[in-house]
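One chain of protein is taken out of this complex; the other chains stay put.
Let's look at chain A:
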Amino acid sequence: MGRPGSASTLRRRAASAALAAATVVALAGCGGAADDGLPTINLYYAPEENLGAVVAACTAQAGGRYRIVHRVLPRGADDQRVQMVRRLAAADTSMDILGLDVTWTAEFAGARWIRPWDDASAAEARRGTLAGPLESATYRGALYAAPKNTNVQLLWYRADLVTSPPRTWDEMIDTALRLKAQGRTHRVITMGAQYEGLVVLFNTLVASAGGQLVPDPGARVVVDASVERAADALRRLATAGVTSPSFSNAMEDAARLEFQSGGGAFQLNWPFVYPAMREGAPELAAKVRWARFPALDHSRPSRVTIGGYNLAVSRYSRRPAQAFEAALCLRSAAHQKHSAINDGVPPTIESVYADPQMAEAYPMRDTILAELRDAANRPLTPAYQNVSTVLAAALSPPSRIGPDTVEELRDAVQAALDSKGVLP
């Protein structure tokens, strides 16, 4: 029990004064205006090593009207989303531009957390942009984001084991079986763990079979012959004896490492594996070539699922006009080229691929571009997180896909689309 005026009261007073001072400092740090009085446009974006130069260039381009600050989000995709979602649910006015994974754009638009782009800015964002990435940024006919970068998986194969790359899924498995019979390196390495990567693979297979799990406007799941065909293809890969024992547990980096240490003849993975291989295993990299993702039928080219990031403007931003302008600058053709060369993220503007400087950084750019021209998106629905969760659960492990799986999938995905029931 402290008496009034005792030492403990004084200490407490000093403590609360210190707390107040700290709060003032913290608030000043959060405020829109910094020392020089320039308004700040806050860009919430994943860590990207050389984004700083782009941000600086766009601040310079603003000519003293505003300054862009990159607020670095966590590295993990889930953590990025959760941080933005929590701030938006609390109507945080300090966020202006948001870096959204292609699969979150519909969700944020559905929750009315991001603004539809006005006609002039939208026209600018659409100009020269590839159709697939653009589709991922569109919700109910309106553009809600500007595609900043895209991504697409390729087939990586060992030219010392096969002379020409397999064109179809079955051809790939048969070639692997033949290599296996000869006692040579034969494995097909890709991501089969119960997570987003498995959904990406399945979505590619469904699209390659000519289907679409959730066609526009994204309210009903369609389980047709193409979905069955995709499920069959996935099961065949998992049960043919050509995958690694850790297939049902492998994510991107584990797959990359296994192939990079010489464990496979084929790898289905994102382009980041190539620079990593050139650095980590140069002799192997010299033997590795790339090709378009295998098709399901000879008559129909594969349609590959795209990844990537879109830039959106928060509904709670106090400076939406400047935010749209800044977002357009951050994803301009010149800056996309910079990011592609320095950070390895494939551009969404088609003309950038033709740039001579891209040839060195992107030897596989023609294949990437060919896949991007008729790429497939994952279901564009606000409930995508739910859909992805139940899809991954229903398809895992791929070796146990059976006749009931497709039926199960229909009910589970529909419930997820309606955001009914409980997420595991």
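The rule we apply is simple: a contact is a pair of C-beta atoms (placed from the backbone, for glycine too) under 8 Å apart; a residue touches a chain by one contact, two chains touch by 3 or more; residues count from 1.
By our rule, contacts and distances are computed from a predicted model.
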Name under which UniProt lists the unshown chain, selected from "histidine kinase", "Cytochrome c", "M42 family metallopeptidase" or "Sugar ABC transporter permease": "Sugar ABC transporter permease"
Option from A:85, A:161 or A:177 whose C-beta touches the chain left out: A:85
Of A:136, A:151, A:194 or A:302, the one touching the omitted chain in the full complex: A:194
Positions on chain A contacted by the hidden chain, ascending: 78, 81-82, 85-86, 89, 107, 110-112, 194, 246, 249, 382-383, 385-386, 419-424
